[in-house]
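Here is the structure we will look at.
Here the complex is missing one protein chain, while the rest keep their positions.
Chain IDs A and B follow the sequence of writing; residue 1 opens each chain.
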Amino acid sequence: MNKLWKILLVAVALIPAVSFAKHSTEGEAHKAELTKEEHRKLNTEYVKHHTLDSHDFGLFTNEETGTHIGFPLPVILWDDGLHVFMSSAFHAEEGNEHGVAESKGNYYLIGHHDGKIYSCDEHGTILEDVSEDADGKEVVSEIKPLDLSITKNVFSTLLICLLMFFLFRSVAKSYKTGLAPTGVAKFFEPIILFIRDDIAIPNIGEKAHKKYMVYLLTVFFFIWFLNLAGMTPLGINVTGNIAVTAGLAIFTFLITNFSAKKDYWMHIFWMPGVPVPMKIMLIPIELVGMIVKPFALMIRLYANMLAGHIVLGSLIAVVVYFDSYLAKGAFVGLTFFMNIIELLVAALQAYIFTMLTALYFGSAAAEHAHEEAH
Amino acid sequence: MDKLLEQFSFGLFFWQALLFIGLLLLLRKFAWKPILGAVNEREEKISESLDLAEKTKQEMQALQTQNENLLKEARAERDSMIKDAKEIASKMVEDAKGKAKEEAEKVMVSAHESINSEKAAAISELKTQVAAFSIEIAERLVRSELSAADKQKALADKLAEDINLN
Partner (left out) sequence: MESVEIMAGAVKLIGAGLVVIGVGVGIGRIGGSAMDAIARQPDATNKIQTAMLIAAALIEGIGFAALFAV
């Protein structure tokens, strides 16, 4: 069993290196024609592109023929009415050189620099909105419809949610036959118990931890699984997206404040044990702290995962960039090493997010713990 | 900071929040509650079994001590019985010995008495005979003494002298 895990670990760590190595051979044909500057720009684009969300699920790109292999995802827009169409409509082809999609008389295209959807006319010119700012200056802004598309990240999240649901339902079912864990529960039970015994109970308390367990467990596995999904060569970067981490942080913020007991509010508005002027001084500080805590949660997860993707992407781009096989080999080794570190970071960030969430819940649920509730 | 806001996608935020809430509710009902329930149940069962084992152990110990006590009592009883028997036996022997002694003493005493009476009888007979002999001897002595005159006189003097001296 132990050996199997080791092999699996190595295999998972190797996958990205292998898949990007493929990428490098395809780039070979272009290399001779590109100057260093252009090459650098291409690599930057490439790394950036892999960290961004997109409207179709690209699996593979053949650079020689310029064909993308993948599948389109539904685009849902709100622009004075609901517009639903598949993202394949954006593909530039014969008779639609600019990649303009038409829906109910409106035209849309995907901005090249950020992958977002803009309103445009039938010739592919982005519509602009001219308004005046506070100083009376004219501000030109490009018009973006409200985009509720099922993007690559939404789709990946959906897949992970389904995976989690079936996985943990099977874990729960395995307890029906007997109380000893069997099958997949053998792997997940220690983790669930770890979250309960080492994260929830020490931070929240023996009595109050029960009602928070559902959120803590869900958030831990949600982040961990999405982090791991980000390590597959599919180029999913869900937890490295600010919108996702903001969503999670907002949940933590709401649950903390809505479940907070008297003690929590007392520590914010009338800190016990300090003189009255200090109490008044501490109110704004504590109020800011209330917001900063979930904000830090959001930034931490986002930045860690994004940084991981950028570092890995850059290392792989370096592998492509070098001509010497010695250097290529060295950087493949470094990429392998970084992959293992990222594997650790995937679990560590999920742990830290859960841990700090539990800490905040603990301060909200504390009733008479004046010394600990800071 | 501007970059962050620029990257923020409301659509992704919306869908992610929706999916997460859905996942939270589904997992609560279908996964976490049964799992944590089963784990708790098992933990309770384990602690109960441990308690039971501890209890059984204590009971066993109590039983053992009881057995030991019984054994001890039995042993003590046996010991006391043996002791009693020994005492009775030794008493009997003692009694027998005492009786024998008494008997022997009685026999001795009676023997002594008969010996003494025999002795007394013998002595008294001896005395009478000795007396008879001495009288006879004295008679013969006196006859020879008193046969001469001078001897009579000397005797009378001597007797007188004895009387004077007295």
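Note that in this section a residue touches a chain if its C-beta (ideal position, glycine included) is under 8 Å from a C-beta of that chain, and two chains touch if they have at least 3 such contacts.
Nothing here was measured: the structure is a model prediction, and the numbers come from that model.
K.L.:
Where the complex has a chain not shown, which of A:I126, A:I191 or A:A303 is the residue touching it?
P.N.:
A:A303
K.L.:
Touching the hidden chain in the full complex, which residues of chain A are there? Just list them.
P.N.:
Counting only chain A, the missing chain is touched by 198, 202, 296, 299-300, 303-304, 348, 351-352, 355-356, 359.
Assume only the chains that are shown with their structure count from here on.
K.L.:
Using Cα averages as centroids, what's the distance between chain A and chain B in whole Å?
P.N.:
Once rounded, the distance between the two centres reads 91 Å.
K.L.:
Going by the contact rule at the top, pick out the chain A residues touching chain B in the complex.
P.N.:
Within the complex, chain A contacts chain B at residues 53, 76, 114, 116, 146-151, 153-154, 157-158, 161, 164-165, 168-169, 171-173, 175, 179-180, 185, 189, 192-193, 196, 213-215, 217-218, 222, 238, 241-244, 246-248, 250-251.
K.L.:
Using the touch definition up top, name the residues of chain B that touch chain A in the complex.
P.N.:
Contact set of chain B toward chain A: 4, 6-17, 19-20, 22-24, 26-28, 30-36, 38-39, 41-42, 45.
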